[in-house]
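Every protein chain of the complex appears in place save one, which is left out.
We just call them A, B and C in the order they show up, numbering each chain from 1.
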Amino acid sequence: MSSGNGGLIPLTAKDFKSDQEVRWCPGCGDYAILNAVQGFMPELEIPREKIVFVSGIGCAARFPYYMETYGMHSIHGRAPAIATGLATARRDLSVWVIGGDGDMLSIGGNHLIHTLRRNVNLTILLLNNEVYGLTKGQYSPTSERGKVTKSTPMGSVDQPFNPLSVAIGAEATFVARAIDTDKKELSEVLRAAAAHRGTSFVEVFQNCNIYNDGAFDFVREQKENRIYLRAGEPIVFGDRGVRQAEDGSAEVVDASTPGILVHDPSHVEPSVAFALSRLTFDTVGATPLGIFRSVARPAYDEAVADQIRLATEQRGEGDLKTLLHAGDTWQID
Amino acid sequence: MSSGNGGLIPLTAKDFKSDQEVRWCPGCGDYAILNAVQGFMPELEIPREKIVFVSGIGCAARFPYYMETYGMHSIHGRAPAIATGLATARRDLSVWVIGGDGDMLSIGGNHLIHTLRRNVNLTILLLNNEVYGLTKGQYSPTSERGKVTKSTPMGSVDQPFNPLSVAIGAEATFVARAIDTDKKELSEVLRAAAAHRGTSFVEVFQNCNIYNDGAFDFVREQKENRIYLRAGEPIVFGDRGVRQAEDGSAEVVDASTPGILVHDPSHVEPSVAFALSRLTFDTVGATPLGIFRSVARPAYDEAVADQIRLATEQRGEGDLKTLLHAGDTWQID
Amino acid sequence: MSSKPVEHLDRVIIRFAGDSGDGIQLTGDRFTSETALLGNDLATLPDFPAEIRAPAGSLPGVSGFQVHFADHDIFTSGDQPNVLVAMNPAALKTNLADVPKGGMVIVNTDAFNERNLQKAGYEASPLSDGSLAGLHVHEVALTSMTVTALKGIEGITSREAERSKNFFALGLMLWLYHRKTEGTLAFIEQKFGNTPSIAEANTRAFKAGYNYGETSEDFAVSYEIAPAHLAPGRYRQITGNGAITCGLIAASRLSGLPLFLGAYPITPASSILEELARHKNFGVTTFQAEDEIAACGAALGASFGGSLGVTTSAGPGVVLKSEMVGLAVMLELPLVILDIQRAGPSTGMPTKPEQADLLLVLFGRNGESPVPVVAASSPSQCFHAAIEAARIAIKYRTPVYLLSDASLANGSEPWLIPDVDALPSIASPFATGPNDGDLFHPYKRDPDTLARPWAVPGTPGLEHRIGGLEKEDVTGGISYDPDNHDAMVRLRARKVANIAADIPDLEVDDPDGGARILVLGWGSTYGPIGAAVRRVRKAGHEVASAHLHYLNPFPRNTGDVLRRYDRVLVPEMNTGQLLKLIRAEFLVDAVGYNRVRGLPFRSSELAETITALVER
Partner (left out) sequence: MSSKPVEHLDRVIIRFAGDSGDGIQLTGDRFTSETALLGNDLATLPDFPAEIRAPAGSLPGVSGFQVHFADHDIFTSGDQPNVLVAMNPAALKTNLADVPKGGMVIVNTDAFNERNLQKAGYEASPLSDGSLAGLHVHEVALTSMTVTALKGIEGITSREAERSKNFFALGLMLWLYHRKTEGTLAFIEQKFGNTPSIAEANTRAFKAGYNYGETSEDFAVSYEIAPAHLAPGRYRQITGNGAITCGLIAASRLSGLPLFLGAYPITPASSILEELARHKNFGVTTFQAEDEIAACGAALGASFGGSLGVTTSAGPGVVLKSEMVGLAVMLELPLVILDIQRAGPSTGMPTKPEQADLLLVLFGRNGESPVPVVAASSPSQCFHAAIEAARIAIKYRTPVYLLSDASLANGSEPWLIPDVDALPSIASPFATGPNDGDLFHPYKRDPDTLARPWAVPGTPGLEHRIGGLEKEDVTGGISYDPDNHDAMVRLRARKVANIAADIPDLEVDDPDGGARILVLGWGSTYGPIGAAVRRVRKAGHEVASAHLHYLNPFPRNTGDVLRRYDRVLVPEMNTGQLLKLIRAEFLVDAVGYNRVRGLPFRSSELAETITALVER
């Protein structure tokens, strides 16, 4: 157990490695993500003791053990709820939630969407491998239709969630996507997510080489299918570009077509961000990466603190004796 | 207890009234909805015994007691899950789920979104009164920001859900909205919802005259703010109309402006429907009513039944003896 | 004050009953306040209808409020009302059976019209068909007299005028029992001051009712009940949920930990959330969550961060929290879980009290998952129970269940307001540095309490990770070692068991020391048991009683106490949950008295059972 540093000496990635042996399968995409996160942490310039990682259960959810910060490996699906309490009660902390697609979109889907609409000051990393890793390979709510897994020997029959569409539909203020092995972009997304006041939601495509190998090869390996979103720049990739179609959807066209969208993540109205979220392997074989949406809205914890402050200003700091004596009282001698 | 009719004699609204005394507060919007539903039921031409209403807990959730069909008043938030099992196991039934905004978007939010993505053959009526009625007036996940209620004496501080945006973000195939007292439109929506194969999601603005009176007056009373959506027709209301803005959002403009949207609920790509869902009191002071989205996608129950059929075709109807004797066996004499 | 003859009584039980729209709760509350001010001991029990607003005049729409007051200390809101005030036929119908022969019934004759009689299911009017034989019936035209009294007030419709009839009834009842009126007049001014016409209407109706008592020949005598000899001090009325609210805020102050409440509304727990939300100036955070799991999770998250995390619910919601409480057991963090019990199973009868969640809170989690349990015994005692639950949670770093129920939650009684300075302080020693040379071991325990160090985020150098997997002793690392698991299971159990040394012994009330029978209770049966025992003793029998405020662990002397008696009777509003526990633990052949009626016990019935045992 190394000691905190009170933020005085610049930290390095190594300072964020805990003494726990990392126990993911060799080749698992989680390693790269851990690496990127540990590498990014020093940039925060927040002392380690002020950082907390909260997770549920799953392979991804082992993450906190490997971070030399405060951490809680809680129960399946409930990390956003626990983190909401922590971040609301302790506004001085940097609170990170991390988990898999099963953890956060299956059992934990409700806590996720409510956290997003509340806009509690948290950063949520959803490590999406489109499968249940820890329980050894059942399909997940993000598995594509027809997926053959241990629990769906004849193929799954349900439509998967698109995590970003769910988030945008749930009033998220910050929505982004990155790829496990794309350290540069992932770090940039982490940077913006950490800087955002409110709930930042980041989907990371994470390869599970044991139970769902190659799920993201269409962008992870075929880099030409990566549509990097850059604020203020036209959305182009290679010789293709994204245009707002007449029906309000986003479509992929030749980059030279007029009317290519100029990306504006700060646009308050969420419809473009939503349309962009629909560009996926299924629809266009390519998919946007980076920050889809980043808009300002008061954070829940802030508003809660404001009310406490206001109440105290208006009524004075609560006095226990006065409280107990409130209302009609009478004396018996 | 009146007897079923096997679908032979045409039914009337009266046939759908159970012998239970209706126990909502006088003036509650639920009465009008009950009335509309009972009035619509005969049109289904389905015998009463084939109809099931499933609900959770709340004022709205008392609905099944008043319907002379099969019914289950279950537990808070879980009706979509229970109905999923019932509708999947019993494809011959017409299954209806009914509940309030607390029931289905607060505690039951996860079941709702998963039901929508699965597209189980159900009709879900969300009676949204933007408050918790049964527990006597706390704010709900659809209450507007700043709402003063018993549990938020200084006003609520969280962003509400837009139920239709949530549904569209969750891959819903049928999404509609109606107003409790607008019997004609409500009946039309019910008609289309019942006809849709898969999960139909209908939000009904319901006035709770005790705890949140007038919440929908801007369209319930001010009829000029009703934007009726009609397939194949331009979206106009009075002298105003809805246009697709450059940023992909929907905007309200003068009806004579060129480029007024022609409504197409069957459009598979959900971005327009999403943009339309953003038109609300907050954004434009008016709101669309009717069917936002209605697209075909295989229903979950259908696909499940297909797999059972296929497995049986391929391997023959399961034989218990063969099952027990599967794998290596040996004889001991 | 009155010119009529005065009778002296030692105690009276009045039940106000009417339509939910009739303002019955307000009437009852005001009567109670005036009664409290006179120094009577008292206890109340409101009885809400399950529906928000059942149809006016219907049986399910009847709302009731019972108040019991006396010149001596009393235990309960009373079994049967001496006086029933029935504002309409439905109120008469649902309550009449409870009025004993010779009781008084005051009816609002104006409400006994065809329509209302029909709604209440009366074929003929009970006022004329002999149904009320043997009762002292006062027929009062409450509505019309109110309307008459209000004539001429500007801006008041006759419908509005009718609404003031509860103040007429209140005035009449205050006259009848020699209560004062100033408090109520001030109350009307304060509450309705914004709409002067309404204030005026209520004031006039109130005075008219009072004067009607004085002038009407129908009321020949009035009654006086002398003040009770209560302990000296300043009193207020308080409900159980009100007392819990105060207790939680007090615990927060006493420990210096900010209070964080995570809650999801549910009857009969909601008012704790609602009440705490009004006290933000105490640094209280109230979080209305999306469900009970999140409510509990957020409270636990806040505890991890150094708050006093509390979560409130009733049975169906408490069940949902179980997995999270299991995590808290593993994390060994403070957490207070309030279960305001109501009648089950499942949704059951949401507004009615029951004591059937005891085994749930003890055993409702997977694995060996010991959690201390504290139970409140009366509305005002909820204050101390809440402080005690918080104290144990903080000191031992453990979740603690606090059990109350619907009857305590809404019932009220006078409360001798405690001296703030005399409340115990609660030490909340956060870990501030390493506990093994340079190292910090998050599961290295305090040798006395067995509590692990509570190192909150923000403390430099104590960064650590905790979770729901089994932990290695001392270090808290993940461990699958078989012997470590066995040891940790026992350690967690011992930590909770050891709390027995830190709670008071079970007190036995056995005035003459010769009883052979012990009545052992817990929770809200405190009142009915106390009243029943008093009755039995009055009849000349000896009987002992004891009341458990700690259900896990039991006080250290519990076994000794139980074994001292020939027979132990355990009255519970369940089918025998504490009974099962004490039989298993102490192998005493105790017997149960079990009524699962969604109502507090009738002490008369209980007294009969005790008497039968004593006389055997």
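Methods note: a residue touches a chain if its C-beta (ideal position, glycine included) is under 8 Å from a C-beta of that chain, and two chains touch if they have at least 3 such contacts.
Nothing here was measured: the structure is a model prediction, and the numbers come from that model.
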{"item": "Chains in view touching the one left out", "value": "A, B, C"}
{"item": "Hidden partner chain, touching residue among C:154, C:217, C:483 or C:512", "value": "C:483"}
{"item": "Per the touch definition above, residue among B:18, B:35, B:187 or B:283 touching the missing chain", "value": "B:18"}
{"item": "Option from A:83, A:107, A:186 or A:219 whose C-beta touches the chain left out", "value": "A:107"}
{"item": "Contacts of chain C with the absent chain, listed as residue ranges", "value": "50, 60, 314-316, 318-320, 322-323, 326-327, 329-330, 341, 343-350, 352, 354, 356-357, 359-360, 362-369, 467-470, 480, 482-483, 485-486, 489-490, 492-493, 574-575, 580-581, 583-585, 587, 589, 595-599"}
{"item": "Absent-chain interface as seen on chain A, which is shown", "value": "21, 23-26, 57, 59, 75-77, 106-107, 109, 132-136, 138-139, 141, 150-154, 210"}
{"item": "Contact set of chain B toward the excluded chain (per top definition)", "value": "1-6, 18, 20, 47-52, 54, 57, 64-65, 67-75, 78, 81-90, 92-93, 110-111, 114, 304, 307-308, 310-312, 314-318, 320-321, 323-333"}
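The rule is simple: only the chains that are shown with their structure count from here on.
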{"item": "Chain pair that, of all pairs, has the most C-beta pairs in contact", "value": "A-C"}
{"item": "Taking each chain's C-alpha mean as its centre, the one farthest from chain C", "value": "A"}
{"item": "Centre-to-centre distance between chain B and chain A (centres being mean Cα positions), rounded to whole Å", "value": "29"}
{"item": "Mean-CA-position distance for chain C and chain A (Å)", "value": "43"}
{"item": "Shared interface positions of chain A, touching two or more other chains", "value": "110, 114, 304, 307, 310-311"}
{"item": "Overlap residues in chain C, where contacts from two or more other chains coincide", "value": "280, 290-291"}
